[in-house]
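Removed: one protein chain of the complex. Kept in place: all other protein chains.
This part shows chain A:
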Amino acid sequence: MQLADQRTIAADPATVWAAILDPEVLRVCIPGCESLTGSPAEGYEAIVTQKVGPVKARFTGHVTLSDMVEEQGLTISGEGKGGAAGFARGSAKLAMSPAEGGTLLSYEVDVHVGGKLAQLGSRIIDGFSRKMADQFFERFQSAVEGPSEGEDEPEAVAVGAEGEAPAKKGWFKRMIKR
């Protein structure tokens, strides 16, 4: 399953780049992420809980960042094992460039699943992957940009693993501005 999309983020490339390299940003943006520890250089150990159709699983896996070109792009790859539910493996190739109003973030996402996930969930895996990617980048955008005037918490931020606290929009930007 492959998909590609792009969106403009209202921040300069340096801010976007810093955000991508921040484990806390990744943790908050990966839907269903319970924990993420490590560093950009070493990679991260992640625990993610997700439900794909009839299959709910807690994935433990490794996330690596590669092809890193500062303020231009990188590839985020992850592979998680969900026990009896099977495995999921994916990568997102991100490219960023200055654009009017901020940074144009283009991404190509490639997702593979195996085991019970593929056996039972394949029919919905395309839609699921698109939803996950949308959520990730929406969260990323709101983490970097902060809230627009008068807007309620978007639903996407609240979606994720049960018990996951919705993050305040724009918190990353506020943090680095302090």
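Worth pointing out:
In this section, contacts are C-beta pairs under 8 Å (C-beta built on N, C-alpha and C of every residue); 3 or more make two chains touch, one makes a residue touch a chain; residues count from 1.
Note that in this section contacts and distances are computed from a predicted model.
For the chain that is left out, the UniProt protein name among "Multicomponent Na+:H+ antiporter subunit C", "Xanthine dehydrogenase molybdenum binding subunit apoprotein", "Sugar ABC transporter permease" or "Ion-translocating oxidoreductase complex subunit D" is "Xanthine dehydrogenase molybdenum binding subunit apoprotein".
Remark: the omitted chain is touched by one listed residue; of A:87, A:107, A:137 or A:172 this is A:87.
Only one residue from A:9, A:65, A:113 or A:144 touches the chain missing from this view: A:113.
By the touch rule set out above, chain A reaches the unshown chain at residues 83-84, 86-87, 112-116, 118-120, 122-123.
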